[in-house]
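First the structure, which I've put down as structure tokens, then a few questions once you've had a look.
With one protein chain held back, the other chains of the complex are shown just where they sit.
Letters A, B, C and D mark the chains in the order given here, with residues in each chain numbered from 1 onward.
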Amino acid sequence: MPDQLLYALEVTLNGLMAGVLYSLVALGFVLIFKASGIFNYAQGVMALFAALTLVGIQEGQVPFSHLINAIFGTEIHHFGWTVPAILAIMLTAAVMVVFAWAVERFVLKHLVNQPDIILFMATIGLAYFMEGVGDLMWGADIKKLDVGLPQGGSIWLEENTAWLGGDGFYGFFIDRLDIVATVVAAILVISLTLFSQYSKQGRALRAVADDHQAALSVGISLRFIWVLVWSIAGFVALVAGIMWGTKSGVQFSLSLIALKALPVLMLGGFTSIPGAIVGGLIIGVGEKLFEFFIGPMVGGATENWFAYVLALLFLVFRPQGLFGEKIIERV
Amino acid sequence: ELVFPSLSYRTGPFAAGGVPFADGYADYFTLLNERDGGIGGELTRVPECETAYNTEKGVECYEATKGDGALIYQPLSTGITYQLIPKVSADGIPMHTMGYGRTSAANGKVFEWIFNYPGNYWDSASIMVKHALDMEGGSLEGKSIALLYHNSAYGKEPIRTLEELAEKHGYNLTLIPVDSPGQEQKSQWLQIRREKPDYVFFWGWGVMNQVAIQEAANIRYPMDHFIGVWWSGAEPDVLPAGDGADGYKSTNFTGTGTDYPIFDDLQTYVVDKGLAAGDGQSLGQVQYNRGMYAAMLAAEAVRKAQEIHGVSAINAAQMRDGMEALEVTAARMEELGMPNFGPEVNVTCENHGGPGMGLIQQWDASAQKWVAITDYIQSDREVINELIMEDSAAYAAENGIEERCN
Amino acid sequence: MSLDTTDSYVTEDGRTIGGVVMEMKNITLRFGGVVAIKDISFDIREGEIRAIIGPNGAGKSSMLNVISGFYHPQEGEVWFHGRKRPSMKPYQVAAQGIARTFQNIALFDGMSVLDNIMTGRLTMMKSNMLQQAIWFGRAEREENQHREQVEKVIDFLEIQAIRKTPVGRLPYGLKKRVELARALAAEPKLLLLDEPMAGMNVEEKEDMSRFILDVNDEFGTTIALIEHDMGVVMDLSDRVVVMDYGKKIGDGTPDEVRNNQDVIDAYLGVAHD
Amino acid sequence: MLDAGQTETEALLEVNNIEVIYNHVILVLKGVSLNVPKGGITALLGGNGAGKTTTLKAISNLLHSERGEVTKGSILYRGEKVQGLSPSDLVQKGAIQVMEGRHCFEHLTVEENLMTGAYTRRASRGDIDADLNMVYDYFPRLKERRKSQAGYTSGGEQQMVAIGRALMSRPETILLDEPSMGLAPQLVEQIFEIVKSLNEEEGYTFLLAEQNTNVALRFAHYGYILESGRVVMDGPAADLRENPDVKEFYLGMSEEGRKSFRDVRSYRRRKRWLA
Partner (left out) sequence: MIYREAGDFKTSYRKDSQTFPLKFDRVAYFVLLAVAFLVIPFIINDYWANAVLVPFLIYAIAALGLNILTGYAGQVSLGTGGFMAVGAYSCYKLMTGIDIFGVEFPPLNIFLSVIVSGGITAVVGVLFGLPSLRIKGFYLAVATLAAQFFLVWLFNKWGWAYNHSASGQINAPERSVFGIIVTGPETAAWAKYLFCLVFVFFVAWIARNLTRGAAGRKWMAIRDMDIAAEIIGVNPLLAKLSAFAVSSFFVGIAGALFFSVYLGAVEVGEAFGIQKSFLVLFMVIIGGLGSIFGSFAGAAFMVLLPVLLKNVLVGALGWPTDLAAHLELVIVGGLIIAFLVVEPHGIAQLWRLAKEKLRLWPFPH
């Protein structure tokens, strides 16, 4: 095979994998949007918060130690134990449920029936809030996250594909972490799709998103739905946090992955769970190929905007994204 | 009282580097107060102001602290530096941008109030090339170097220098930008994997550092051919990648670790007394030492100023004179308990950039520490000076500045 | 058929009904599998009050939407003032002097009643952006002229007291009235009303009827009206079109329609008095 | 099932002198008291803006989401204060509201909309299907449109969806806000027939806010007339029907019988409510 084609193939493969990682974040957005029409900007910070909490628990860090030390003049930092990864993940998930409850109790409950943009803003407020709390709780330093996921290029694949190309070709490169992410994402998407399509709660979710008041009037408990959905979104955030955190360490910038997920959402449609995956794949491949082939011509570093422009072009033809619910326009 | 405002960033995306630096900076002055009763009998004070690496907050901090008798600013961010260059010049307060900021500020003829000794970005680039030359036995002819850089003013700094040096040494330079924040670098690293440059020079910041080092490990790039600038070579950058980071190199202009007598003093006078700015864990880390070094240079400049002007409570203008006459010799560093902690520094009216020296350090993942593998290397002044002259002349022309020092 | 002025006649109560202003020819409108309108033709004459009635989902509102250019029928033609109307955007249709109200109230909730009604005159406001930015001069003069016209409408509909109230706060019935005011402010030649009296009690319906009749009488405005209250329809309208399942099942004077067996079966249930 | 005048029987729902304020400043209800007896059909009448919708929302606790609050008085449903309950609790306790202006879930299909009505029920799939079929029997039109998104159905179809949805919850008390709005005449009759039969056969209690006074008073047992936030008159429906003022203003009848709407032109309202 000609080299150029091989590389294109490799880039495509890696793009797909990167896309899956975006989708993991996008999924959280979709869930909440579907369930309440809320565009949850805090999703990225939730991932950060979840990852921070996970590392903190795993390493037996004392929450708010910095604050406590500053106030009481103490010198505590660690409990002196470490917690196994699985247990830590479960504990973190529990924390996310508490968080979901708090969000409902202190924010959403008071904003029933408000315009979308107000709810959106509230989630930005929430993002600030959680970022601050996360820092206070666990400190602002970079943390290494290790729950035992494999990392690094798959040597097996490299060796078995090296024959495809000529001398300079080492075989295909794929990060093993990405493979794990793909599997996890597939499981998540399938189970979430089943949940939202075939359960009573799934239907209630969509009803709530359409009209809060009417949902209340037929007896759907917004409170339950929201706690449920935010808990699931919290769990998805945890998964995303684990993947991204393993990749780049746990730190503030983790929250910025939300920005990578937005074009994915647009493209897939805000309300579609499979859309999040398909959108992610398209964006992942698109931006990688563009950066690879066109990037050098225009000076590179196109990835930040290319995804958005691609999604924008898509939207001009399909304003609700690929799989989004059609926007109802009637008088 | 001597006031050294510290524009720190303990929050935001770059906090990991900002915290130890600010701690080191503050701790050194605390040490001077506790051990020596200040500098020349005058106590020091380090009011801290959080910038979160944000330009506007930086301006606010500057305005808030400048009236307070501030002697010197170290804004620690290229953005804020550019912001403050005209402001400090107008207000008459010296600014020291150690290893960052506007490179051409090394030309004291144009930049009266700005200093960037002991080295600047271009020095670092040149030192990296020199190291590569060493590794290749003196010639880079026909070799290829890729520059992986943060797509911002900061990241673009070394490009001119590396291009000039490419002409001189005959290597090919490939430019690979990464947009901020740099969480996803797959395509860049696939490109590197495909083009197999002999060296990857690295100008990253924040999360970009960790991701790049992780990705380099992932594609099994030979880590000792992967060399970062001094802002991409601290502990938080390499730790997340674990063993994969072993062998990664970066430049630096201070020593690392706590194997210097001064750390004993710090322990006794500062940490043990509970006066440390941080939790006392970061002593010896790259950024901590760098902060301490910055404080040491500032303190030495104060001494010089006190000496020149014969007053202990100097003002900002006198501080500037002290900086311009600063001389930190190996002997002096020995005296300070920091033998060979940094290069010898000698500042003059024309040269605000100091010697332009730096060393190469390498990460030892098993020991979890940085190891200096070279001595201080002198950058290629010939090339760099020319670039500095060119850029500063342009600035002077743009802003109607008369050359001084003549 | 084309505009035929010789056709005009005078009604019992002395109004002159002119020739055909609008004619729908063989309109068919489909939404995917749903056929909302099936090959319907009818006309509207100048100065008349033309009612469209029919069971729920018969396609009445869709018909109004076709007239106002919001739906584009797959088949059929719309003739306006004797000319075949090309495919148009709704705002272009509005500029031709067709104003309307909506079944599900479509007021601009964020604005006061006054501003809502002023939007009715937007098609007539001519000052450009720059003039408006400067305000003093043309824009202000224009604003005040139109304001005067709007105040007339407000007086006419007796909603002076709520002029400055945000419409979101109004009760349903008043919203309908404000919507009518907005449509009237546009000084339309043809006024389309989609269930203007839904959600009103008799007294309010009487008021509304009075307004409709007065508009028709004083300004000679042609009116097409959808309404489920047979009392209102029979009393007010000159001619009635009856639709059922997208098809036309009757067309004629109230009396004719009322006695049409198809209409009784499909819609009225019992013969209406 | 219940005869007019028998309001002394067990009161299912009691509204005691409530005051409602929107946005902290707009006082809308100024002391409204109602009594809804179990198994009765109670009508709430009154002109535009009288406060009918507000009263119903206060009862079903939906005011909250409109920035309104009950500042005085109390509402008791089966002796229990509703202010402490969430709307979904209320539905579970058997009181459901059909909101004014339809409020369908636009993106859900007609059938899914109906199914949301059964959200609080723990009935078997079969029971729910049976109820679904019952609703389709009442409104055959819905059956035809079952697969279309509610947002794309006609106004009247949406109204049917809203009513059908409430029926799906198998409530004990239904608060109907303007059920007849936008419905074709036979359908209006039909809806009231449904109300009547549910009331008589299943013992449902109804509180309905209606503008269509004529029909409402024909089917209701007891009526309250609301004007600018106050109850100005109440009584058994039959009595109200005979009241001359009610006749004049709400039924459109003068001494000579029904006037033509055409004649109102020469006729100006004499005066507002005189009670």
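The criterion applied here is as follows: contacts are C-beta pairs under 8 Å (C-beta built on N, C-alpha and C of every residue); 3 or more make two chains touch, one makes a residue touch a chain.
This is a predicted model, so every value here is computed, not measured.
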Shown chains that the omitted chain touches within the full complex: A, B, C, D
Hidden partner chain, touching residue among A:11, A:107, A:174 or A:220: A:107
Full-complex contact with the absent chain, from B:102, B:130 or B:225: B:102
Contacting the left-out chain in the complete assembly, out of A:6, A:122 or A:257: A:122
Per the touch definition above, residue among C:118, C:159, C:200 or C:226 touching the missing chain: C:118
Where the missing chain touches chain C, by residue: 68-70, 89-91, 93-95, 99-100, 102, 106-111, 115, 118-120, 122-123, 125, 127, 129, 132-135, 139-140, 142-144, 147-148, 151, 182-183, 186
Touching residues (missing chain, whole complex) on chain B: 8, 10-11, 15, 19, 48-50, 52, 54-57, 59-60, 62-64, 66-67, 78-79, 82-83, 85-87, 89-90, 102-104, 151-154, 156-157, 160, 179-180, 391, 394-395, 398-400
Touching residues on chain D - with respect to the absent chain: 21, 23-25, 27
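By definition in this document, only the chains that are shown with their structure count from here on.
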Between C-D and A-D, the pair joined by more C-beta contacts: C-D
By mean Cα position, the chain sitting nearest the middle: A
Centroid-based (C-alpha) most distant chain relative to chain A: C
Euclidean distance of C-alpha centroids - chain C vs chain D, Å: 29
Residues of chain D touching at least two other chains: 152
Where chain B touches two or more other chains, by residue: none
Pairwise chain contacts under the document criterion: A-B, A-C, A-D, C-D
Residues of chain B touching chain A in the complex: 10-13, 15-16, 19, 151, 175-181, 183-184, 186-188, 190-191, 193-194, 196, 206-207, 210-211, 214, 217-220, 236, 239-240, 242, 244, 274, 279
Of all residues in chain A, those that touch chain C in their complex: 331
Touching residues on chain D, where the partner in the complex is chain C: 22, 26, 45-50, 53, 100-102, 141, 145, 148, 152-157, 159-160, 178, 181-189, 211-214, 249-252, 258-262, 264-265, 267, 269
